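There's a structure below that I have some questions on.
Yeah, one chain of the complex is gone here, protein chain that is, but the others are all in their spots.
This part shows chain A:
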Amino acid sequence: KNWKKPTMCQVAGFEISRYLP
């Protein structure tokens, strides 16, 4: 595995409903 900088993209309400019952 190659080490690279750790990144986290934040997703915009719009998507979150997919994760709710």
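Observations
Simple rule for what comes next: a residue touches a chain if its C-beta (ideal position, glycine included) is under 8 Å from a C-beta of that chain, and two chains touch if they have at least 3 such contacts; residues count from 1.
Definition applied: contacts and distances are computed from a predicted model.
A chain of this complex does not appear here, and its UniProt-recorded name among "Multiple sugar transport system ATP-binding protein", "Cysteine desulfurase", "Putative pyrroloquinoline quinone synthesis protein D" or "Aspartyl/glutamyl-tRNA(Asn/Gln) amidotransferase subunit C" is "Putative pyrroloquinoline quinone synthesis protein D". Within the complete assembly, residues 1-11, 13, 15-16, 19 of chain A touch the chain that is not shown.
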